[in-house]
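On to subunit A.
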Amino acid sequence: MAIVVKRPKLKWWEQLYLPAIFKGLGITLRHFIATVRGKKKVTMQYPEEKWNDHLPEHYRGAPALVTDEQDRERCVACQLCEFICPPRAITIKPEEIPNDDKWAKVEKRPKEFDIDMIRCIYCGLCEEVCPEQAIYLRKDYSITGTSRAEMVHDKKRLYEIGGKRVGLVNKWNELK
Partner candidate 1 sequence: MSDEGKPAVEMVDVQIDGEWHQFPKGTRMIEACRQVGKEVPHYCYHPKLTSPGNCRMCLVEMGMPPRPRPGEDPPEKDENGHLPISWIPRPVIACANTVAPNMGIRTDSDLTHACRQGVMELLLINHPLDCPICDQAGECRLQEFSVEHGNGGSRFREQKVKKPKNVDIGPRIRLDDERCIMCSRCIRFTDEVADDPVLGFTDRGSHTVLTVHPGQQLANNYSLNTVDICPVGALTSNDFRFQMRVWFLKEDKSICTSCGRGCNITIGSREDEVYRLTPRENNEVNSAWMCDHGRLNFHYLNSEMRLTDPLVRGAEGHETVAWGDAIQAAADALGRCEANEIALIASGRLTNEELFMARRLASVMKTEFVDIVPRSGEADDYLLAADRNPNTNGAKLVLGLDEPGQALKDIREGMAQGRIKALVVLQENLIDDAGFTAEELGKLDFILHTYPLANPTAETADVVLPGAAFSEKRGSMINLTGRLQRLNRATDGPGQTREVWEIVRDLIQALGGGNGIYLIEDVFKQMAGEIAEFEGLTLSKIGDLGVPLLETDEKIPLLERERERVAKGIIVG
Partner candidate 2 sequence: MEVPAELEKEIDERITHYPVSKRSAVLPVLHALQHHFGYISEEAVEWAARKLELEPIKVLEVVTFYPGFRQSAPGKYHIRVCRTLSCAMAGSAELMESLCKAAKIDRSGVTHHHPIAVGEDGRFSIEFAECLASCGTGPVCMVNDDFHEKVEDAETLLSKYRD
């Protein structure tokens, strides 16, 4: 819905904009002086200083797959993250868990799970949409590589980054 914003009626001196300009210049000057005098310091000297210890709880770094505490894949290849991913960075190829597998009960798992980190925009929608809590944005933020192929994280790499995530997963419940 469109909202009509009423423009304020300006006084004649305001219409010259000069007071506003000087005010603005004053603000920037104050910041300049403060910074030059070393009063403010926000920037971190990156490779020497790192944020790692200061990363906020819900920092959105590289998305990765997690296993539960028994090293079982949480992901069931539902492909919802693939669907929701705005830059289409995720590609999943599902497969059936063979009947003789220890975890055959769940029936489905990802055969291939690729996240193209060149495409990834770290939006976190995959984490939000995941019904099995299998994909999380970890705190890794310096994802580098020397080729495009290297920047595509495959399932193995994703589990390496992801590690474990403890918590009950109902789908493994044998009684269910």
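For anyone wondering why these and not others, all candidates are chains of the complex that A comes from, given by their letters.
Going forward, a contact is a pair of C-beta atoms (placed from the backbone, for glycine too) under 8 Å apart; a residue touches a chain by one contact, two chains touch by 3 or more; residues count from 1.
This structure is a prediction, so every number in the text was calculated from the model and none was measured.
Within this complex, subunit A touches only one of the listed candidates (1 or 2), namely 1. If you check the complex, the residues on subunit A that touch candidate 1 are 76-80, 82-83, 94-96, 99, 104-108, 131-132, 171, 175-176.
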